[in-house]
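A single protein chain has been removed from this complex, and every other one stays in its place.
Right after this comes subunit A.
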Amino acid sequence: MSSTLGKKLLMALTGLFLVIFLVVHLSGNLQLLLNDEGRAFNVYAKFMTTNPLIKTTSFILYATFIIHIVWAIMLTVNNKKSRPVGYAKVSGSNSTWSSRNMGILGTIIFIFLVIHLKNFWYVMHWGPVEMVKYDGVEYKDLYATVDVAFSQLWYVVLYVVAMLGLMFHLFHGFASAFQTLGLNHVKYNPVIKFVGAAFAIIVPAMFAAIPVIIYFKNL
């Protein structure tokens, strides 16, 4: 695990776990678009923060994020050391832009992640958040917090930019993870490539659509 191959293996495994997380997160977020004043979303948010199984998984998720970020920094530092003197002229025609700039794309996503966690994750856990009652049971009204945040133009713009970053990050990362795991086969390569490209476009686009729709709804 200390070798460059071991480190990359860890990046691939954590990356694919985060891909699964994106699907779960998106399916939860889509409930924001239901016309029920946020009831389904608030019930879901409570479930996600109180269910013991989900709570355990969330700690694995935090660890996954940290490993993916820390190992990326370690690899990048090592990679930079591998070429102390750079070229005066470099042609980029031999590879895709996103494959060469995963670190920059990752940094965009990371900056977004910090703001995003502070606005919603922190508020949900430690407040301040308003309470709402459904059938006599109290729920934190996270929907109201989201609604306020998504009414601010700067936040919606930040969200969309970050999702664009995520799109290009996934565009390379998804298929690249399989290559690092050693899964390269004539029969499955087109499938991995197609699913990776479709995932990279559809998932971030759906994420980005939510704040945009809510913003225009609240105008």
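Note that in this section contacts are C-beta pairs under 8 Å (C-beta built on N, C-alpha and C of every residue); 3 or more make two chains touch, one makes a residue touch a chain; residues count from 1.
Keep this in mind: contacts and distances are computed from a predicted model.
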item: UniProt protein name of the chain not shown, from "Fumarate reductase iron-sulfur subunit", "Serine-protein kinase RsbW", "Antagonist of KipI" or "Simple sugar transport system permease protein"; value: "Fumarate reductase iron-sulfur subunit"
item: Listed residues A:Val24, A:Ile60, A:Val157 or A:Leu181, member touching the removed chain; value: A:Leu181
item: Among A:Val85, A:Val114 or A:Leu153, the residue in touch with the chain that has been omitted; value: A:Val85
item: Those residues of subunit A which, in the complete complex, touch the missing chain; value: 3-9, 75, 78-79, 81-91, 93-96, 99-100, 102, 172, 175-176, 179-184
